[in-house]
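Excluded from the complex is one protein chain; the other protein chains are retained at their positions.
The block that comes next holds subunit A.
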Amino acid sequence: MTATENNAVPMLEIRNIKQDYHVPQGLFKPEKVVHAVKGVSFKLDAGKTLAIVGESGCGKSTLARILTFIDQPTAGELLIEGKPVDTRPGHLSAEMRRKVQIVFQNPYGSLNPRQKIGDVLGEPLAINTTMSAAERRERATEMLVKVGLGPEHYNRYPHMFSGGQRQRIAIARALMLNPKLLVLDEPVSALDLSVQAQVLNLLADLQEEFGLTYVFISHDLSVVKYIADEVMVMYYGEAVEYGTRDAVFEAPSHAYTRTLFAATPRADVESIRARIARKKAIA
């Protein structure tokens, strides 16, 4: 894996991470074991973006939950800035929790409908810091402006916002604790094309401003090609392809990656012309 060979300590490194789920089959039958992630390793430098691509059920969201300490992996090591992290419940330091944050796929499901936006943004601070209410309010208002909303949105409820605005709120919430690593689990797949462009631009701006490291999970190859520095393709819990963006897109080595590329619709004029010519030839 030549993707990140330099001397600096990588922001995030995982070694041979595995995750098994035990599914009970009934009283007298043995449990079924599902290997959701089967030994994945990668290194990611600070300020870079790693995109993880794959279809539903390939284990990419399971990996996101492991990276953000929501789930504990069955086996393997997780290193943040070169230090191994003890992910057992109760052993995780508050500092670690602050460093890594997550943005979920569905902005309609990830915000509490009964919580005002100001409280959504203030809650991470209330839990993790000793800031006063006035300070929290000030920080939340600042963050709203940073993600392209306004101070007037502070007292509104999630249902008063569109999908794109809600995703901005979810991103703002993740940034409240000044994290270094942001895990984005399909952050734009529920959004319209023009809104998707705005959110992707926002993510690029924020990465520049705060020097953030992104793990970007997606199934949309055109988005991945646009945003990623490095790409990992997952298939049935295994990383079948891993390398820099240009290497993966120009010369995919695994058959599954090639299938994935071939299945992605092309919206350029030459492909349309070729398709129409094919259709005429048949008719």
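Just so we're on the same page, a contact is a pair of C-beta atoms (placed from the backbone, for glycine too) under 8 Å apart; a residue touches a chain by one contact, two chains touch by 3 or more; residues count from 1.
Basically, contacts and distances are computed from a predicted model.
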item	value
Undepicted complex member, UniProt protein name, chosen from "Transketolase", "ABC transmembrane type-1 domain-containing protein", "ABC transporter ATP-binding protein" or "Putative multiple-sugar transport system permease YteP"	"ABC transporter ATP-binding protein"
Residue among A:93, A:178 or A:259 touching the omitted chain	A:259
Contacts of subunit A with the absent chain, listed as residue ranges	55-56, 163, 192-198, 200-201, 204, 219-223, 225-227, 259-260, 262-269, 271-273, 275-276, 279, 282-283
